[in-house]
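A single protein chain has been removed from this complex, and every other one stays in its place.
The letters A and B name the chains in turn, as written, and every chain counts its residues from 1.
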Amino acid sequence: MLAPAQVIVARPRAGSALRSMLPWVLVAALALVMPHVVPGGFGLSLLCRMGIAIVFALSFNMLLGQGGMLDFGHAVFLGLGGFLAMHFMRLADAGWWLPLPLLPLAGAVGGLLAAIAAGWIATRRAGTAFAMITLGVAELVVAIVLLLPGTFGGEEGLSGDRSSGPRVLGFDFGTQLQAYHLIAAWAWGCALLMWLYTRTPLGRLANAVRDNAERVGFLGYNPARIRWLVFALSGLFAGVAGGLAALNDEIVTSGNMGPDASGGVLLMTFIGGIGTFWGPVVGAILITFLSVALSTVTDAWQLYSGLLFVAMVVWAPGGLSGIILAHAPLVRAGRLGRVVPGYLVCLPGLVLAVAGTVGLAELAFRLQAVRNGASPRPVFGIAVDPGSLLPWLVALALLLAGALLLRRTAPPARAAWQEASVASTAP
Amino acid sequence: MEQLALIVLNSLVYGLLLFMLSVGLTLIFGMMGVLNLAHASFYMLGAFLAYTVSIRLGFWAALVVVPVLVGGVGAVVERYGLRTVHKHGHVAELLFTFGLAYIIGEIVPLVWGRNPVPYRVPPELDFALFQIGANAYPAYRLFMMGVAIAMFLALFLALARTRLGLVVRAALTHPDMVGMLGHDVPKVFTLVFGAGCALAGLAGVIAGNAYTTEPGMARSLGAIVFAVVVMGGLGSIWGALIASLLIGFVQVGSISLDLPLGAVLTRLGVSIPSVMPDLWSISIARVAPVVPYLLLVLVLAVRPRGLMGTRSA
Partner (left out) sequence: MTALLVTGLHKAFGPTRIIQGIELSVAKGERHAVIGPNGAGKSTLFHLISGRLRADAGQVLLDGQDITGLPPHDIFNRGMARSFQVTSLFPKLSVFENLRAAAMRDGGCGLAFWRRLDGYAPLRQRAEDLLAMLGLDRRRDVLAGNLAYADQRALEIGVTVAGGAHTILLDEPTAGMSRAETERAVTLIRRVTEGRTLVMIEHDLGVVFDLADRISVLAEGRVIASGLPDQVRGDPAVRTAYLGAAAETLDA
């Protein structure tokens, strides 16, 4: 459905088991080293959030990219797992012997149980109906959570203290650094398990169901049963992410499981690329970083990520990893040089269109600010009066010029890629 | 008694409004197989645009201009976005309309701010038409009903009596065949999508000032519209009408019921369970907004074709 159309051949995963473990060893080493590369508490906090996002996005892609199931309410499993983990954290605060490193297991259980229940209803259907059921169930759960302040803490949620539980090997996990190592270890382990899952019979059958659910039935398996199992496992890992979030933030609220969070993981997974295992990892890292970095510079960053998302749905449905994968054969065949000129020619059009869009959005924000009495910040470093017509016309002109240029320069670039791609993958 | 009359009248208004919103959605799905997740967003866009247009040019100008504008946006979106996405399958289409809803949801507060805007009922229609007991029933509500009924009749006639309507109805069940008969099906799709969005925009124009116009209105109404469309059967206009009136009645009725949930059980002769005591003391009025989601899930799980659907979800 959304795989890059030009991937003609699946590269078989030959080579020893040791060879395939190498990337994982490297990633583990990288994770250990990161705190020294990234300075300060802010950087560590960002890394922690990335780790949580990685687990969450990977669990989401078990459904979408690998199973063809679009789940609009995935954050529910993260949230419910988080709430269960938080309850255990509070019990640990109260003196029970529940060591913090095991807390994400509680998240796993919470996510798993919720996914079994929700999945029983949702996986009876496929496609659009499935997606709508997940939408309905998610909204139902959030509404019910808010109606039960005793269990879920109402509007303010539930909070706890991760450092007041029992010490493990002398650690109380109070510092961000210790929390980071715990989160990184769990994230690495979950990613490995989710990767191994793709090499199991169930993982392969999920792919088959994604491609052609009906045929799977005619091959002796009940496709709904497969979907249910995968849904449950996906919920389990989302629950772990929730447990990690509870651990990191020391608070869980209904906002963790709301439609914004579900929409967010969808965006980041898709932008990263649903056609590969590592695409969601890329998306999680990138979007987490941008959300933090851009939100200091502009108020419109959510609009930008939404626009990026839609642009990718239309023109690059394989996401960033899909784009990279589509160019890998060219690199191997040494034909990358054939397409680079075409891309460079497209660049001015792209820059103008982006500048125009950003200009319009930023002007709109400045206009709002002026209406509320504040003085407007400069756009792209230029002081502008959002009340006057000129900046608007300039931004609109930039956008239109960029769009027209792209319209002219994109087809030849695409044609060049197509030609180079076919030449590089001819069997 | 007056309470009941009020509820019935309000349900009728709300139900007809839901119908105006859902008929476009069900036509789009019936014909193109696309569930337009951004449908309620076009409704919201219509309401906000109507606000802006009405303070410059008056309400009546807005009534004419805004649906055309919103329909135009819908047509452009279909032509340059959705049309390309069709070939990637239903999940891709859902993702596209989801992204669209997301974007519109960001643009509206960007342009109009995060607070409700003072979109008012026009003074010509802002009077009490008759009295029900102690309450004065606003004339504007009747105007809303009138517009909805007129729209239904116009749609019915257009589909039943015109050639274009015939093509659209045929394409509702056999899009491929219609294409092979020489009709420009992509163009028909663009037209239907645009018309559906225009209807949503019209609903926004007439409802935005009766209910509040604020950036969250798409989300709160969205699920109800999906529930209506799914219940009525995707692709069925009569089904949409029946389901709208039904759900309208359930919604309005339950919001005015300030009884705790436990009272329902006692009425049925069942004793209130002791587990989760919070739950049973909640008033039905507070639970009411949740009911559409429940209906959505139940209908999809049990009978995805709905009451009168032509195509299963």
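One rule holds in what follows: a residue touches a chain if its C-beta (ideal position, glycine included) is under 8 Å from a C-beta of that chain, and two chains touch if they have at least 3 such contacts.
Just so we're clear, the structure is a prediction, and the values are computed from it rather than from any experiment.
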item	value
Contact list for the unshown chain, restricted to visible chains	A
Touching the absent chain when the full complex is considered, from A:G203, A:P317 or A:G402	A:G203
Which residue of A:W120, A:F171 or A:Y221 touches the chain not shown here	A:Y221
Option from A:L233, A:A246, A:L330 or A:C346 whose C-beta touches the chain left out	A:L233
Touch criterion as defined above, residue of A:D211, A:D260 or A:D385 at the omitted chain	A:D211
Sites on chain A contacted by the missing partner chain, in the whole complex	3, 7-12, 196-197, 199-205, 207-208, 210-212, 214-222, 225-226, 229, 233, 427
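Convention: only the chains that are shown with their structure count from here on.
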item	value
Chain B - residues contacting chain A, complex	35, 81, 84-85, 88-92, 94-96, 98-100, 102-103, 106-107, 110-111, 113, 219, 223, 226-227, 230, 276, 278-279, 282, 286-287, 289-290, 293-294, 296-297, 300-301, 304, 312-313
In the complex, chain A residues that touch chain B	1-2, 64, 68, 70, 72, 121-122, 124-125, 127-129, 131-133, 135-137, 139-140, 143-144, 147-150, 259, 263, 266-267, 270, 300, 302-303, 306-307, 309-310, 313-315, 317, 361, 364-365, 368, 371-372
